[in-house]
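Only one protein chain is missing; all other protein chains are in place.
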Amino acid sequence: MNCLWGFIIKETLQTLRDPRMAVLLFGVPIIQLMIFGYAISNEVKNIKIGFVQNPDDAYTREIASHAKASGQFIVSKVGIIASEAYQSLSRGDVEALFIPPSRGLSYYEGRGEAKAQLLLDATDLLRARGAEHYLLSIIAAPSTSGNIDVKTLYNPSLTSAFQMVPGVVCMIVCIFTIILTSMSITKEKERGTLEMLLVSPIRPYQIIAGKSIPYFLIGLVNISLIISVGMIIFDVPFRGPFLMYLLGASVFLVATLGVGILISTLAQNQQQAMMGGFIFLFPAMLLSGIMTPICNMPEFLQALAHLNPLMHFVTLSRNILLKGGSPLLFWKHFGSLLLLAIFLFSTAIYRFKKNL
Amino acid sequence: MNLGRMRAIAFKEATHIRRDPFTLIMAIIMPVFLVVLFGLALDLDVKNIKIGIDDRDQSYSSRRLISLFHESRSFIIAKQGHWSDAEREIRDENISAILVIPHDFEKKIKKGEAPLIQFVADGSDNAILGPALSYLYGIQLQMRQQLIETSFQPKVKIETRYLYNGELKSSYFIVPGLMSVVLAIVSILLTALTISREWENGSMELLLSTPTNPLELILGKILPYSIIGMLAVLLVYLTARLGFDIPFRGNHLFFLLACFLFLTAYLAQGTVISIVARSQAVAMQMAMVSGFLPTMLLSGFIFSISSMPPFFQYFTMILPARWFLQIVRTLFLKEAGFMEIWSPLLALLLINLVLVNVARKKFKRTLE
Partner (left out) sequence: MLEVRSLSVYFGDFAAVKKVSFKVSKGEIFGLLGANGAGKTTTIRVMCGLLIPTEGEVQIGDTIFGKNNNGNNNNSAELIKSRIGYMSQKFTLYDDLTVEENWKFAASLRNMNNGIYKKRCDYLNQWLSLGDRTKQLVGKLPSGLKQQVALAAALFHNPDIIFLDEPTAGVSPYARMQFWNLIKILASEGKTIIVTTHYMDEAENCERLSLMRAGEIIALDSPEKLKHSTFPHGIWGLAEEKIPPCLREEKTLSMWPCGLNYHMVTHNLAHWEDLKKQHPILANATLVAPTLEDVFLELVEGRSR
């Protein structure tokens, strides 16, 4: 055990000795969380809309002013001529263009149905669709005759940080555990210090433990740190039991450390380790549900997502933080995470031993 | 500045790359692989939102309302029944929302009163909730027209035309975006380690004892990687055009120029990182922090920049990926000429100049 302790201490010291690394590990994630928490949202805002308008068309003016009041639109050009329409769209001056019939909408009042056109720049799909929905809801103002009353649970104000913070935490922590473990082992390989360790009485599993325990602990500290910052700055709730989250986080860290070690057994040098880490990270992030919902992906990718530790932990985190933690869901995802962690870590150990 | 020495460094770097085929394959094949995978995977048209329906009326009208949800194809009715604790189903994540039709639904319609239907939704994932609410709005309109006031006529009928992506294909939106994200990451990762590696193994000392100057070293290091990057661009372009059938409506020359500027910008950023870091592990972390995450989340790839608070809109201006993404989307989908893309091109050029200069300044010709 002494041997292991010595190793763990050496590893921790090596990691934290470089002050830049310490800043990168503990300072930068908080800045990142703040940036991403404030900046990113799924909500479509500030849509630049133009109205082609005939000066005495009061109705179109009314729509424009409603659009402006709604907060989703920036009414950037009112009264451009129709021939400029395409140009202003292709230059990106406006993203949406409302073209009323040439006589103006007011003319048709009491004379039947008026046909107006809405041109949308669909290069950004999400914005185009958002613009259409918002504008339609403005034009067909709500009536009293039959409404659907929407009650939003867990996040009634639709604060995007509530959803983003648990996800971004996972991403940040995942990046550094995988990259740091894989690179630190590959570095020892590159320098030949791994051989030196082998002639010492230390056992292979002790090397792995010594390599992963410091990062495991740093990871736990980091997760708690970032979550607390999220709770303080963004008022992200923590509604579920802390122990549940801690368990999930621990198993998640074991799984990612397993991935890191696995990569290091495959890589010859640090550059390869890094590329390997990236090959895992990029798909893992896209298939995690942080950015786009998984239920919307093709079946085979949904199946693949179940092999993604990130997906399980992101789902768990959101569930525990926002919804108070459902025991059923916890066992489902915690179980999968545990299986993954055991599989990844034991494969890593097996390969590591074989490599020696 | 001496071209011969720059070439020598470029050649040496190219030999390193050649001797390490893993990296080379990664750099060229991986972008294509990722673009294919995620071109297929990311469908922003949210469909199949699972809902539960609690029909307490069990009448003709309520069944018609349910069929409206059914026909919309945006929702999947996963469960029907009566729940005493509806929230629990949502907490267990079996369904994303529950529609509760009150027992007096049909009665109220017949009386001419406004019925009130409740839609209890899961607010924990805005990416699902946002689209769900807009679909819900459409259904609400239909409900009014078909069930309640059959005489109801909207005053204005709006015909919507989606320009540039008429069928609203997600791949048109995602693939050009992915292209920039993937290339950004590969190029930044490739270079981030090259100079820090020379510091780490001590060869920098030897290089410094020769007449080589920083600019030669930096450009010599960037050159081979930009060739690899351009190759990757070509493959990704072909994948986008042939594999995903995405049109290219702009000018190829501008595209090439933009790709080149974009790659060199990120290669230069990688170089700055590797100069500042001096150890590969630190360089890697910096690359991830300053390259990977912002490029993925702040470049407008999925989360649009115009929706961000003003401060962050300005902040994204320092990201080359933001400008490249704008150029790529414009060139692929719009019939754009120079007028449409000169400003992002200029921005890329400026970023390039700044980064190469920072690299040159930061690069100390002496040891510390």
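Chains here go by letter, A and B, matching the order in which they are written, and residues are numbered from 1 within each.
We take it that a residue touches a chain if its C-beta (ideal position, glycine included) is under 8 Å from a C-beta of that chain, and two chains touch if they have at least 3 such contacts.
What you see is a predicted model, and the numbers here were worked out from it, not measured in a lab.
The absent chain, not drawn in this view, touches the displayed chains B throughout the complex.
Here one chain is not drawn; of B:A97, B:L208, B:V236 or B:A281, the residue touching it is B:L208.
Considering the complete assembly, subunit B touches the hidden chain via residues 2, 4-5, 7-9, 11-12, 15-16, 19-20, 201-203, 205-213, 365-367.
Following the convention adopted for this analysis, only the chains that are shown with their structure count from here on.
The distance from the centre of subunit A to the centre of subunit B, with each centre set as the mean of the Cα atoms, comes to 11 Å. Within the complex formed with subunit B, the residues of subunit A that make contact are 18, 20-21, 24-25, 28, 32, 35-36, 38-48, 59, 86, 89-92, 95, 105, 108-109, 113-130, 132-133, 135-137, 139-140, 143-156, 158, 160, 162-163, 171-172, 175-176, 179-180, 183-184, 187, 268-272, 274-275, 278-279, 281-283, 285-287, 289, 291-293, 295-298, 301, 315, 318-319, 322-324, 326, 328-329. Put simply, subunit B touches subunit A in their complex at residues 20, 22-23, 26-27, 30, 34, 37-38, 40-50, 87-88, 90-93, 109, 114-131, 133-134, 136-137, 139-141, 143-144, 147-149, 152-166, 168, 170, 172-173, 182, 185-186, 189-190, 192-193, 197, 277, 279-282, 284-286, 288-289, 292-294, 296-298, 300, 302-304, 306-309, 312, 315, 326, 329-330, 333-336, 339-340.
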